[in-house]
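With one protein chain withheld, the remaining protein chains of the complex are depicted in position.
Then we have chain A:
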Amino acid sequence: MLRIVLAEDSVLLREGLVGLMERFGHRVVAAVGSADELTEAVAAHGPDIVVTDVRMPPGFSDEGLRAAIALRRCRPGLPILVLSQYIQRSYAEDLLDSSDGTGVGYLLKERIGHVEEFVDAVHRVAEGGTVVDPEVVRQLIRHRRDPLARLTAREQEVLALMAEGKSNASIAAAMVVSEGTVSKHFGSILTKLDLSLDDTTNRRVLAVLAYLRGRPGVDTA
């Protein structure tokens, strides 16, 4: 069971999300409607994960996202899943930049509809995974030329699925190939992105980050 703090200014959606989470056996310890309340609720409840909207009162700009990044600064590693209506690289980048990009997610709100996948994404973020919406990834694939231009279409597909936080097994299932093939593609991606093959735990995340920022060789230290 996850203890969740939820921030969403639309009452309709907030109630819906609370119901959804409870149905899957999680507990929403606080459901709030503004960025300030979000900060207070996290301080008061110390949740396992924060799920927040981007646009919230008082300014109806990117308060939710900024509050989330500020929370990560105070509590490194606090898992945060941001729900957005926008396919926006700069939003996703800011989030991924906050304390090494683990335990964060950036999903379009319409993913909530795919209930099981959504709850799965919440789990992966809570466990320190990185989840980036496939739409955001797709947009980046199309236009990040260097170093991604060097990747084959197949490798780009693997990277995109990886950015969504999927395991090799589920990537293999999605692409209808063997798990071995996925590993082979992954190895070649790491080589092409100049990521060292030593046993850093987060090579997958680093590959995704490299890719989102459009530059190779993210510092692995």
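A few comments on the model shown:
The rule is simple: a residue touches a chain if its C-beta (ideal position, glycine included) is under 8 Å from a C-beta of that chain, and two chains touch if they have at least 3 such contacts; residues count from 1.
Convention: contacts and distances are computed from a predicted model.
With the options "histidine kinase", "Putative TIM-barrel fold metal-dependent hydrolase", "Nitrite reductase" or "ABC transporter permease" in hand, the undepicted chain maps to the protein name "histidine kinase" (source: UniProt). When the omitted chain is restored, the residue from A:55, A:75 or A:184 that touches it is A:55. Taking the complete complex into account, residues 10, 12-13, 16-17, 19-20, 23, 55, 60-62, 85-91, 109-110, 112-116, 118, 139-140, 142-143, 145 of chain A touch the chain not shown.
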